[in-house]
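For this view, one protein chain was removed and the others were kept in their places.
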Amino acid sequence: MTPDKRYRPIDAMVYPRFSGIRTFMRLPYVTDLTGVDFAVVGVPFDTGGTFRVGARFGPEGIRSQSTLLRPYNPALKVPIFDICSGVDYGDLPVIPGYLPESHKQITEGAAAVFASGATPVFLGGDHSVSLPLLRAAAGKHGPVALIHFDSHSDLWPAYFGGKDTHGTPFRRAYEEGLLDTARSSQIGLRGSLYDESDALMTTEVGMQLITGPELHEIGVKETIRRVKERVGDGPAYVTFDIDFVDPAYAPATGTPEVGGFTSAQCLQLVRGLAGLNLIGFDLVEVMPPYDPQGNVTCLLAANLVYEFISLIALSRKNKT
Amino acid sequence: MTPDKRYRPIDAMVYPRFSGIRTFMRLPYVTDLTGVDFAVVGVPFDTGGTFRVGARFGPEGIRSQSTLLRPYNPALKVPIFDICSGVDYGDLPVIPGYLPESHKQITEGAAAVFASGATPVFLGGDHSVSLPLLRAAAGKHGPVALIHFDSHSDLWPAYFGGKDTHGTPFRRAYEEGLLDTARSSQIGLRGSLYDESDALMTTEVGMQLITGPELHEIGVKETIRRVKERVGDGPAYVTFDIDFVDPAYAPATGTPEVGGFTSAQCLQLVRGLAGLNLIGFDLVEVMPPYDPQGNVTCLLAANLVYEFISLIALSRKNKT
Amino acid sequence: MTPDKRYRPIDAMVYPRFSGIRTFMRLPYVTDLTGVDFAVVGVPFDTGGTFRVGARFGPEGIRSQSTLLRPYNPALKVPIFDICSGVDYGDLPVIPGYLPESHKQITEGAAAVFASGATPVFLGGDHSVSLPLLRAAAGKHGPVALIHFDSHSDLWPAYFGGKDTHGTPFRRAYEEGLLDTARSSQIGLRGSLYDESDALMTTEVGMQLITGPELHEIGVKETIRRVKERVGDGPAYVTFDIDFVDPAYAPATGTPEVGGFTSAQCLQLVRGLAGLNLIGFDLVEVMPPYDPQGNVTCLLAANLVYEFISLIALSRKNKT
Amino acid sequence: MTPDKRYRPIDAMVYPRFSGIRTFMRLPYVTDLTGVDFAVVGVPFDTGGTFRVGARFGPEGIRSQSTLLRPYNPALKVPIFDICSGVDYGDLPVIPGYLPESHKQITEGAAAVFASGATPVFLGGDHSVSLPLLRAAAGKHGPVALIHFDSHSDLWPAYFGGKDTHGTPFRRAYEEGLLDTARSSQIGLRGSLYDESDALMTTEVGMQLITGPELHEIGVKETIRRVKERVGDGPAYVTFDIDFVDPAYAPATGTPEVGGFTSAQCLQLVRGLAGLNLIGFDLVEVMPPYDPQGNVTCLLAANLVYEFISLIALSRKNKT
Amino acid sequence: MTPDKRYRPIDAMVYPRFSGIRTFMRLPYVTDLTGVDFAVVGVPFDTGGTFRVGARFGPEGIRSQSTLLRPYNPALKVPIFDICSGVDYGDLPVIPGYLPESHKQITEGAAAVFASGATPVFLGGDHSVSLPLLRAAAGKHGPVALIHFDSHSDLWPAYFGGKDTHGTPFRRAYEEGLLDTARSSQIGLRGSLYDESDALMTTEVGMQLITGPELHEIGVKETIRRVKERVGDGPAYVTFDIDFVDPAYAPATGTPEVGGFTSAQCLQLVRGLAGLNLIGFDLVEVMPPYDPQGNVTCLLAANLVYEFISLIALSRKNKT
Partner (left out) sequence: MTPDKRYRPIDAMVYPRFSGIRTFMRLPYVTDLTGVDFAVVGVPFDTGGTFRVGARFGPEGIRSQSTLLRPYNPALKVPIFDICSGVDYGDLPVIPGYLPESHKQITEGAAAVFASGATPVFLGGDHSVSLPLLRAAAGKHGPVALIHFDSHSDLWPAYFGGKDTHGTPFRRAYEEGLLDTARSSQIGLRGSLYDESDALMTTEVGMQLITGPELHEIGVKETIRRVKERVGDGPAYVTFDIDFVDPAYAPATGTPEVGGFTSAQCLQLVRGLAGLNLIGFDLVEVMPPYDPQGNVTCLLAANLVYEFISLIALSRKNKT
């Protein structure tokens, strides 16, 4: 796409950042992805939540705070829209209360995005949406490495007898062969568990485990090193549950766990993934009704999405 | 039950009302209903919600604010626990995200309460729970008159192709013959609709309709008269969606509609039902995460439940 | 415009109302107004505020809550989109902190909407924006009758020596001959004043005054009668400052005044304007940062806008 | 005091109302009351609270919102500071946690104000402070008529065995002979009670009782008539517990009761007291930590205080 | 107690964690402590508070958030209820506003718990409650080592002339010989003081002082080493004032001090106490009315209590 035809945010010097329709970064709302490099896609589904709910308003909340973002990322030195054409694709259709039907719709919707060649960044919704998203990702790329930031493994076999909740997506993904677990990592796990065996699930399915306390111990740089070493050159999918972050920085989430990480550490971790073959991203479990007045959770989430698209731009730049 | 064996709230002169475990009115948490006159029963299920969610925390929120309530109702002149033995029965088990399974559990749980002879007051949850509750009610009493306070009819045939949501319970109940529609009324309906035909659903199924604007026009007393005239002597079930109330008085609900009613009008309406043969109650769609600091929604809900149990006490008194 | 080409909200049965990009009622965001009957237009300017500020976020807040609205208005019996093609026009460009420059931009932007033949509904912004909006309105229609709901007259000659604030727009409009004051009314005025003379400004410029206490005394119906009698057949412009409403119903505003009106009264007042020749509307002084969790102010504002567009539909219907 | 020496608020046309030190109405903070007509006096004591606490921040919250008030009262047609010299006297010293000691300090502090000839308006604090205030009032004026707006009688003999709480001040005042009960009224009482006998306490001590439901029934004007008829010409003291108001209008209070009154009704009731011999006022139980973002409770409280001082001005005017 | 008779939380796979009566961790509410290993005990007293108040709602707030906790502690590798029988003992009776009387009741109530052999974890309340709790602790165990996390020493001789406030408990405890100061430490002290001598009080009474800035300097591990070295083998009592934590992590407290610690540091510090002879715990100064929507303070407090009971389990395990 020629620079002058690129989709980019509207001009903040004409329309101040508090004005205009709330798409992500005030990008054009576009559903024809021809020539588009990345697409931000809402997945406002939260029927999988087992404690607090309301992640259906996550995409709205993140879009609202994203208006503060500007097009140049100084930490990664990326002028995003000098390289990329990016859009807000709107939300995928879902049916609240109907999990299997919605998951089917989500997979179909996501598959269309993957098919277009644009790299998607999905905004959840609860973590159950990662399962249909991974189905679409693997449909295009085959089994993918998972880079999973979370305070929970979400590898439980079932919850209340139900196989599909926000605590089970990666168990299902593993069973369905969507993951290349040998190249995958779960990072930040912490908090109380039901059973000793819960603590072993990650390694049992073959993924690398870097617990929360371990991350505090070894630091961000060593964590990045270990994760990247594992991933190698193959396709990788990043899933970021906002409860990876400490509740002081991200109170608005479904099952918050104290003892977490700062916003600065999160930025550094995501930026550290530069150079990998990242084929898709999701950011889940943002729950605006629990965000106090300053909207710190939504703001942090918007910034993390911004780092994701910076990584996409960086990678597109390096390709050319 | 002899007075000294009656279940009643703990003594506020020994344990101040801000202290102690949060059961409703700090009643004993009891699951053997032998000799019990009324039971407050939580139904923390909200998978049927089509807009805002979080009514699963409704029972907790209502119990929390109910600690302010004292045992004598001066408006109805009822010393509740001089007449009644009352308990908090806890919550019925549910499976979040799994509507049919949960509805089955709710019906079973509610049937056990009805079977005990105690009059139940159910705390929702979203309005979808009224369907399994009515199944239990009709299982004992046959088709019941519905006294339905709401800003919506909840008679939609389906939502997003789904037959079970918080917008459809009374359509299903009607189809299943759980309602004696000729003796039933819907009160307070208002707000925008999808279609002109939506406005006709109440009368099409044979219920009396008193819309919100009509209630504003004719007043509370005439409304009570019309409702009671319809009900007659047969069994009646009261369902109160907190969105009947104006959002100024009850902001914390799933699909609020402006142009509603005051707390004083609500109290007067409920008290006006004295003398009817009321076999069960529910209070639904209270959503604590949306209740600002003063918790006015939960407080009003707790007071409405208090009027319900006052009506039960009044009726038990008159029987003796 | 043929029915199948009409702009209308996206289908809530496919995209639940909590999903999708937040335009007003999830109407298409369209800036070519050919064949369009009404346009909702944001004016996120708040440099005129003299106490609390933040009305620049008013359009976002109102759009967010407007997703709850459905297309049929049962009170006025209007199926809006069976009659009308309606769009969200986005926001007019403004320069925060630069009042004269912004007012110029607003007048130009609004003039384009008026010129298109679509009836505009403007979302403020503080009340200073009514001045440039009236300049555009009068530019097309000549001096207009003002139907002004507010707790303040906004007729002050100046504030802190400044001639342009949210307290002065109608003084300027009057001086510039934009108003047909003989056909105009100010409704709901109340609250403390600087001086006895403040209370006389409305009638001095030739408008009808119905104070807040008077409205409480004579009631809604008589108020409507007096206002309509004044207006006659000529073009009228409705400006609604959300502080007309009581702070219990609309806390999120710049200079709240207690002793106000209920949401039900507001709906009735606006609906009562049916039949007048209404050429434009604005709804101002909504300040989302002050709206507690339930967002009652933004919700009420969205509903008032809904009544405005219902009046437009009603009038277009009657014309055909 | 000559007009040019009168204490009055700072000029809002030089110092906008959001600026400056937060005294009541931005009046001078003055402790020498020579020549002063009225003094606003904080009494930040809340150890008497039996449920929610935090009324110690009441004076701060009320002062904060009072900056919106302007000097001319159009409803009563009183230009307050053309008649009166008024000040903010600051807060009386208290010892949190130490009730008898604090009550002693409050009586002494209040006595000094009464002695000066200025009419005091006290800002609570919980309702326990009315007892030491009445001791000071009666110390100067002898037994006074009580005009008591509240949802509770606060005539309980004791609470948890303690004789001094916010539920007992008027029992103590009655026992100490501070009240002329034959000229006194309690207005607005409602909400659940411990016992049937609680409902009789008002009349047993000889005061007139107008319950909440009664006030709803007979209306504001008849209520005023009955209260004034009782009071006669003797000295009267007004005590206004903010929980008289409905929680929708005043959520931030210690023991809220639904079924209350609107802000418009409150203003009308207070204004209706014009013409009585009012020797002092208090406004209690405002609890800012429970006031959501819009601060509606504090704002209403500030407006009620404004009506109190308007009554003082009116009475001083009529004297001259 | 045989495993099948152990008190443990209700099964989260049948009753989802958002449901049920809010006891701590949804443990049984039990007051007969025979065979019980630990008891969580509410002490909802806050009359000792000198600035913000409302800690009387601390036990409710902590219980509410504790429902998220699961029975296995992976950091300490403790399956709590495979080892322990634990209960929620409810709240001790108190008389708000009456400090000496309440302290007496608290000592008596706590003594009964200590006598039972169960290890108590007390939920405040303000810090004044540690005095009566220490009286009970010392009544059983003799003078105890104090491990005191706080931003204040609470060793002031008096406040406003009052000897009993939340700023004085450890001065009184010291004077009464309840503390073995040679084995005691105060950790985290910081914030402005009245006087230079305030900074010396800790060491003057013979306790080890590790100030906030010092802890930042030497780190968590060295701090643990120093504290444990001091304590030795004798009985130790842990008191944790939530204001030890930074206000970003725990805003809802009475006298917050910036420059504090993260949730991860707190967890590490408490876990570091493993191996000591810990005979009791309290967690104080949690003030739910000041906790914004995400309830981060109550959540952190619940997690700290969870670490306390994990330490108890660990110690019981090691004994067997």
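Going in written order, the chains are labelled A, B, C, D and E, and every chain counts its residues from 1.
In this text, a residue touches a chain if its C-beta (ideal position, glycine included) is under 8 Å from a C-beta of that chain, and two chains touch if they have at least 3 such contacts.
It should be emphasised that the depicted structure is a prediction, and the values quoted were computed from it without experimental measurement.
Give the residue, chosen from E:178, E:252 or E:278, that touches the chain omitted from the document.
E:252
Would you mind spotting which of E:4, E:32 or E:196 touches the chain that isn't drawn?
The one listed residue touching the chain not shown is E:196.
Just to verify: which one of D:91, D:198 or D:285 makes contact with the chain not shown?
That would be D:91, which touches the missing chain.
Which is it among D:57, D:170, D:261 or D:306 that touches the chain not included here?
Touches the omitted chain: D:57.
Residue-wise, where is subunit A in contact with the chain that is not depicted?
12-14, 16-18, 68-75, 77, 79, 246, 248-249, 262-264, 266-268, 292-296, 299-300, 303, 306
Which parts of subunit E face the unshown chain closely enough to count as touching?
Residues 50-52, 159-161, 190-196, 198-199, 211-213, 216, 246-248, 251-252, 255-256, 258-260, 262, 289-293, 297 of subunit E touch the chain that is not shown.
Across the whole complex, list the residues on subunit C that are touched by the chain not included here.
Touching the chain left out of view, subunit C contributes residues 46-50, 52-54, 56-57, 95-99, 101, 160-162, 164-165, 289-290.
Rule of thumb we're sticking to: only the chains that are shown with their structure count from here on.
Identify the chains in contact with subunit D as well as subunit E, in label order.
Touches both subunit D and subunit E: B.
Let me have the rounded angstrom distance from the C-alpha centre of subunit A over to the C-alpha centre of subunit B, please.
40
Please tell me the distance, in whole Å, between the geometric centres of subunit B and subunit C computed from their C-alpha atoms.
The answer is 38 Å.
Residues touching two or more other chains, restricted to subunit A: which are they?
Subunit A, residues with two or more chain partners: 50, 52, 56-57, 95-96, 160-161, 289-290, 293.
How would one label the connectivity among the chains shown: line, ring, star, complete, or other?
Topology of touching chains reads as other, fitting no named class.
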